[in-house]
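A protein chain is absent from this complex, but the other protein chains hold their places.
Labels for the chains are A, B, C and D, by order of writing; each one numbers its residues from 1.
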Amino acid sequence: MKLTRKVRDILTNYESDNPGTKANLARILMHGRLGGTGKLIILPVDQGFEHGPARSFAPNPPAYDPHYMFEIAMEAGLNAYAAPLGMIEAGADTFAGQLPTILKVNSSNSLSRVKDQAVTGSVKDALRLGCSAIGFTIYPGSDHAFDMIEEFRELTAEAKASGLAAVLWSYPRGDHLSKEGEQAVDISAYAAHIAALAGAHIIKVKPPTSFLELPEAKKVYEQEKIPIGTLTERIRNVVQACFNGRRIVVFSGGASKGEGGIFEEARAIRDGGGNGSIIGRNSFQRPREDALKMLDTLIKIYQGKE
Amino acid sequence: MKLTRKVRDILTNYESDNPGTKANLARILMHGRLGGTGKLIILPVDQGFEHGPARSFAPNPPAYDPHYMFEIAMEAGLNAYAAPLGMIEAGADTFAGQLPTILKVNSSNSLSRVKDQAVTGSVKDALRLGCSAIGFTIYPGSDHAFDMIEEFRELTAEAKASGLAAVLWSYPRGDHLSKEGEQAVDISAYAAHIAALAGAHIIKVKPPTSFLELPEAKKVYEQEKIPIGTLTERIRNVVQACFNGRRIVVFSGGASKGEGGIFEEARAIRDGGGNGSIIGRNSFQRPREDALKMLDTLIKIYQGKE
Amino acid sequence: MKLTRKVRDILTNYESDNPGTKANLARILMHGRLGGTGKLIILPVDQGFEHGPARSFAPNPPAYDPHYMFEIAMEAGLNAYAAPLGMIEAGADTFAGQLPTILKVNSSNSLSRVKDQAVTGSVKDALRLGCSAIGFTIYPGSDHAFDMIEEFRELTAEAKASGLAAVLWSYPRGDHLSKEGEQAVDISAYAAHIAALAGAHIIKVKPPTSFLELPEAKKVYEQEKIPIGTLTERIRNVVQACFNGRRIVVFSGGASKGEGGIFEEARAIRDGGGNGSIIGRNSFQRPREDALKMLDTLIKIYQGKE
Amino acid sequence: MKLTRKVRDILTNYESDNPGTKANLARILMHGRLGGTGKLIILPVDQGFEHGPARSFAPNPPAYDPHYMFEIAMEAGLNAYAAPLGMIEAGADTFAGQLPTILKVNSSNSLSRVKDQAVTGSVKDALRLGCSAIGFTIYPGSDHAFDMIEEFRELTAEAKASGLAAVLWSYPRGDHLSKEGEQAVDISAYAAHIAALAGAHIIKVKPPTSFLELPEAKKVYEQEKIPIGTLTERIRNVVQACFNGRRIVVFSGGASKGEGGIFEEARAIRDGGGNGSIIGRNSFQRPREDALKMLDTLIKIYQGKE
Partner (left out) sequence: MKLTRKVRDILTNYESDNPGTKANLARILMHGRLGGTGKLIILPVDQGFEHGPARSFAPNPPAYDPHYMFEIAMEAGLNAYAAPLGMIEAGADTFAGQLPTILKVNSSNSLSRVKDQAVTGSVKDALRLGCSAIGFTIYPGSDHAFDMIEEFRELTAEAKASGLAAVLWSYPRGDHLSKEGEQAVDISAYAAHIAALAGAHIIKVKPPTSFLELPEAKKVYEQEKIPIGTLTERIRNVVQACFNGRRIVVFSGGASKGEGGIFEEARAIRDGGGNGSIIGRNSFQRPREDALKMLDTLIKIYQGKE
């Protein structure tokens, strides 16, 4: 599997990483229909933890079966599949060697009000289950943010030494942030930058709105006339915050929505220089055929065909 | 001991586990009068920890003696016996090799108000005492839920590497949950799903009521017309939440009650696709003969004979 | 599975062992058609290591497949199956929970002239593969004997702490022993006693001849008029050496031979108070049907029926 | 990358391995032009260690550059490349994610007369360099054989726990073996069987001659009329020794020779049920174009086209 020039260029940015980690990044970047383009779509399934099974899977009951997730990610030609321990364990043998997987090693649940997550997996688990990366969530702004960052540091150091990659979900959340502020462009860019500084290989944030949360940041955005009017411009601003594009950044799909909205968002991510989408609910909550059709269009958008 | 097709099918679902863990799951599933049926009844005795000795054993004083528990579980032909360190230590030698045991490695007590449990046993204890599994309780919804899940993660990783199985009691509890909500069907299914995601082999929850606690979940249950009118339907909903039946799920008997209620519940568990009962107080708080008669009927129900 | 009085009595002799180890001894003693009798037949397959594949399996080619060994041990109703790492790994999942297994953790091979063995497995392997015991060979008399005994000590200490049993093949061998002396009754009893002293739970020696190797021993045998004229008497002498019957002792079948010889030997073992046979080549080098018929008779002998 | 039925069947034989190890086996089996066929060709470069640089690389000077090895393995479409630490380190970053690699973790050299090898790499090295497997050599028959097997045991246990595969070069060598005997069919089959018993996933031996070394084995080959007249028959005999085909076995090319000999050998390996070739000197000591042409034909032979 010869790497494309594009993927080779991306790997060059991870200059301090060992060949094992680069090989796993390459595995993700070269897999599926977007393999080699430098763009990627990841199927994440932490909805069960976050929102419970009925809210997650009742809209499309076959999704209750963990094998369904592996199958749809493979059939759609996605780059990787990310999920917590139990979900990966339930299919890792059947699908061994067929699809890059990301072990999500911490998770929250909506029965708890604490703005934290529980560590539910380890680097050793990722190795024995054949995963290419670990995934982790931090909540910048939460009272637990520093603890979460420190947990990430320990897990990611072990992952890097073991030749795995680290994906960081950076989701601002906390008492001092307004609800609107959680997706504000200054906050999203800040969250992405924190992830880059913490040493993540792949950064996941939400697509930013044009809202500006922090007064000091607002002043700078206005003074420097940073364009944030369109989503494309805001994506570009986040990409800059990821070491000026030296780190891969993907955007979550958020709440399930109409196909039109998804496609529009993907075009903005693409045009703003983002690397792709991490799209859970919008994939597995649709009937299989609809999901595959939607993902097919999404892939074409990232291929520049739509 | 040739495995039945049924048990073989169940083991296949634990595809990432090593042969040691599968052998111990097989040991539990093949033991007793329900051996080989894929159904199971477990005798759990953590009442002493939870409610103190008098409330637990005074109704049937022979039950003060830990040997009584081993004897009744064996005489009734149950699949396994689960108890905290001291109880297992008090009989493990006498009954070595006669009954699969589950070392309950954390426990609460009603002298404390903290919604947490103390870790009271280890994987090494389970090995030296000849147990087939460790048991653990989490309280989703509690402020300690994340810590408990992290404790489970560490213990279960060691158990899996040592060829043991892991049983997880998932009991929603916390300030943000209404008392009625603790057994609500949406919450029970959520708790069961969290256990599956955390990597448990056998999941234990309470039989759910038709109450719906979380407004967002309520909306989905109504919208998707998920049938929850009968206990059978609700059991089916919980089974779905356990990776669509890929994980064993058993239901607790709860407070002691009339035989009629117990049998009705068991029929619903059986008809809804649940794997069985974990029945403590209703076993050991009855006089021996009554308990054995009750358990005999229960077994017949799971055998499909009553 | 209620233990028989006989098995309970045997377990009582292992009074310093933890319940985990006793449970695994019970598992072996209660399994198969001799389950509960205190007698046992173990299928050992280290011939491939010792003599190479052709000498071991060509006489009965289906035996090249490791699954064949599990199948024949189960079909014949033997108590346990002992083999090196690769053989156990090749079937441990398929036959998980169906047959007690013993991981032979050291092995020799006839390409080497060194009177030693290589350690090829660990207690961790035994746990992950669901084995009930580890097996080990020492060569009392060899220049490597002390090293081998020390290796056994380390492995058996870990096995005991992990609730496993330890089976010790004690095979006198060395430059100072005559070929005839290797099976001399004084030497066999000595080897068995060394195994008992080293802490083995199950001792395996070869059936002794009436030859006496050591002059000092010879003197005592004659002076004390120890009866060693018949195999039954010699077995009794070895059983005495195993803490007067407080340790299980089984005898190897040795080179493949006629059925008559095997049966005669088994009757002597039985009548001399030995616990049974560990019979490899004579099992798997016969065509399946012949082997099953032979083992059936052997079992009946130990049941006292033939 | 959907596995072929053939590869899926092969993986099923590794039933005790975790999904990580299976994924790495799949990676090797699915890579290159033979990907999915169950056949494989591996490029091994331990000649520099074994014979020194001039004897190894002077016939084709570009081969002095470690990158040359990665390039030729990729260009030819081979399944994997195996080499010692320094060689892998010299190219692992440039070719990260492009070719499955096997870290040869022990090596000999012809300056020493000791029939042993030095451990030169670790499992941690393999992980940081992104390798799919570790490779190891044992010399059955050598006075150091037991030590080598014990080193393999420790390394392979760690490799398996880390989700890597283990390739074992089993090369009979020792004072008690005749030179001719080192490739005798009884000895080759024995060496292959030892590798399988020691827990190797992929076994590498030399193509056997019809010579029979050990008198006891000779007797059995003759008595059982084991066909060993043709190389195809002898390969079949070795495949049997690898757990009747449950373990992958590949054959070394040996000293450089004419193309005709190589192709004939490959056809015999294919027809005898062997899994493929591991071909070093015959690859890199030819001029690039000749080597590629030769490897192209070799691949076609394994594809059944020539």
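Following the convention adopted for this analysis, contacts are C-beta pairs under 8 Å (C-beta built on N, C-alpha and C of every residue); 3 or more make two chains touch, one makes a residue touch a chain.
Computed from a predicted structure; not experimentally measured.
Taking every chain of the complex into account, the absent chain touches A.
The residue from A:K2, A:R113 or A:H176 that touches the chain not shown here is A:H176. Checked against the hidden chain, the listed residues A:P62, A:G199 or A:G261 yield one contact partner: A:G199.
In the full complex, subunit A makes contact with the omitted chain through residues 13-17, 140-143, 145-147, 149-150, 153, 157, 172, 174, 176-177, 186-187, 189-194, 196-200, 214, 216-217, 220-221, 224, 226, 237, 240-241, 243-244, 246-247.
Here, only the chains that are shown with their structure count from here on.
Counted as hops between touching chains, the shortest connection from subunit B to subunit D is 1. Interface of subunit B with subunit C: the two copies contact each other largely through the same residue positions, with over half of all numbers used appearing on both sides.
Seen from the C-alpha centroid of subunit A, the farthest chain centroid is that of C.
Note: centroid distance subunit B to subunit C, computed from Cα atoms, is 40 Å.
Distance between chain centres (mean CA atoms), subunit C to subunit D: 36 Å. Across the assembly, subunit A contributes 92-93, 124, 128-129 as residues in contact with two or more other chains.
An unclassified topology is adopted by the chain contact network, corresponding to no line, ring, star or complete arrangement.
Chains that are in contact with each other form these pairs: A-B, A-D, B-C, B-D, C-D.
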